[in-house]
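Here is chain A:
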Amino acid sequence: MIPLTHYLIFANFLFVIGIFGALVRRNIIGILIALELILNAVNVNFVAFSQNTSPDPATGQIFAFFVIAIAAAEATVGLAIVLALFRVRKTILTDEIHLLKW
Partner candidate 1 sequence: MAGFLPDWVLVIKSVLISIAAIAFLGPVTMMYLTLLERKVVGRMQNRIGPNRVGKWGLLQPLADGVKMLTKEDIVPTPADPIAHFLAPILIVVPALLVFAVIPFGRGMTAVDLNVGLLFFIAISSTTTLAIFMASWGSRNKFSLLGGMRSVAQMVSYEVPMVLSVVPVILITGSLSTNDIVLAQGGWGGLKWFIFTPWGLLAFIIFYLCGVAECNRSPFDLPEAESEIVAGFHTEYSGMKFALFYMAEFMNSFTISALAATLFLGGWQGPVLPSWLWFFMKTYVLIFIMIWFRGTLPRFRVDQLMNLAWKFLLPLTLINIFVAGFWYFAPNTIVRVLMSAGVLSLSFWGLQKLNQGYAPEKRVYQFGD
Partner candidate 2 sequence: MTHLYDIVKFGIYALMAFSVLAAILAVTVRNLFHAALCFAAVLIGIAGVFLSLHADFLAMVQILIYVGAVMTLVIFAIMLTERFGDNSSPQNNSLTLAAFGLAIVSLIAFSTISVKTRWPIQENAGALHLSVGELAYALLNTYVLPFEVISVLLITTLIGAVIIAKKDRVS
């Protein structure tokens, strides 16, 4: 119904916004949100391609499942690190965390 290229451009938008956010944000949680945005853009591409170009539409959706699972794992560990960091440093701004050890 909607051509493939429109989905791709939509995913491009999300991806680029995610990259922008990951580069610009100072707060670690903000960066995590931007990274999740990038993963979502990838998911949209997977499903759109599998629906339009692949002979087997299951493949793209299953890759999207794996991406979602990995994104959940990433968020869990990332936020655990954020909490541990906050407990020690009382800040989660990336430019204030510049020592390897304290």
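Simple rule for what comes next: a contact is a pair of C-beta atoms (placed from the backbone, for glycine too) under 8 Å apart; a residue touches a chain by one contact, two chains touch by 3 or more; residues count from 1.
With respect to how the candidates were assembled, all candidates are chains of the complex that A comes from, given by their letters.
Everything numeric here is computed off the predicted structure, so don't read it as measured data.
This complex pairs chain A in touch with one listed candidate out of 1 or 2: 2.
By the touch criterion stated above, chain A contacts candidate 2 in their complex at residues 1-2, 4-10, 12-21, 23-27, 29-30, 32-34, 36-37, 40, 43-44, 47-49, 51-59, 61-62, 64-66, 68-73, 75-77, 79-84, 86-87, 92-95.
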